[in-house]
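There's a structure below that I have some questions on.
For this view, one protein chain was removed and the others were kept in their places.
What follows is subunit A.
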Amino acid sequence: MSPVNYVYLAAVLFTIGAAGVLIRRNAIVVFMCIELMLNAANLTLVAFSRIHGNLDGQIMAFFVMVVAAAEVVVGLAIIVMMYRSRHSASVDDASLMKL
């Protein structure tokens, strides 16, 4: 199987993730979609690593995973705090950052 197909799969995953971020209101789902996009990016990195036959992409993927893990911690903490203060996990309710 051609490794290019993984790139196509990654594109599909990224699109799904982006659509989820734009469409869904639930902060948890939005968060999950962001993870999906990150993993789609990881998949591309690994796929290109395979196509080009060097390890740069795979190393990069590990870095992304580490950063993603850290981001999950911060992001979930924010969502929990948000829920506690306003009893809702909808991102549209948290629309105070405007004039």
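Quick note on the criterion: a contact is a pair of C-beta atoms (placed from the backbone, for glycine too) under 8 Å apart; a residue touches a chain by one contact, two chains touch by 3 or more; residues count from 1.
Following the convention adopted for this analysis, contacts and distances are computed from a predicted model.
J.: Have a look at "ABC-type polar-amino-acid transporter", "Acyl carrier protein", "NADH:ubiquinone oxidoreductase subunit L" or "Probable septum site-determining protein MinC" and point out the UniProt protein name belonging to the hidden chain.
T.: For the chain missing from the view, the UniProt record says "NADH:ubiquinone oxidoreductase subunit L".
J.: Looking beyond the chains shown, say which of A:7, A:21 or A:51 touches the absent one.
T.: In the full complex, the listed residue that touches the missing chain is A:21.
J.: By the contact definition given up top, give the residues of subunit A that touch the hidden chain.
T.: Considering the whole complex, subunit A reaches the absent chain at 18, 21-23, 25, 30, 91-92, 94-99.
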